[in-house]
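Scroll down for the structure; my scribbles are underneath it.
A protein chain is absent from this complex, but the other protein chains hold their places.
Up next, subunit A:
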Amino acid sequence: MSLAKPAMRGLLGKRLRFHLPIAFALSLVAAAAFKYGVTEPRKQAYADFYKQYDATKEFNNMREAGIFQSVRPTGE
């Protein structure tokens, strides 16, 4: 009943050598996924919206709907 002597030293180093590269890689993947999944589409959505945006027209729509207090709809 003689077993091999178990590893007594370097346990943390061994664990770090295994887990740290994985941790770094996964963090980078998470950041890239968020950037290309969320922020880039959002920036594109904002750009597309404002390309075709006519502020005066929208203002007049809102005015006619009666939401402003400073300018009432035309005809009041």
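Everything that follows uses one rule, which is that a residue touches a chain if its C-beta (ideal position, glycine included) is under 8 Å from a C-beta of that chain, and two chains touch if they have at least 3 such contacts; residues count from 1.
Just so we're on the same page, contacts and distances are computed from a predicted model.
Of the names listed as "REPS2 protein", "Cell cycle control protein 50A", "Centromere protein O" or "Cytochrome c oxidase subunit 4", the one that matches the UniProt record for the absent chain is "Cytochrome c oxidase subunit 4". Per the touch definition above, the residue from A:L16, A:A30 or A:M62 contacting the chain not shown is A:M62. Annotation for subunit A: contacts to the undisplayed chain at residues 42, 45-46, 49, 58, 61-62, 65-67.
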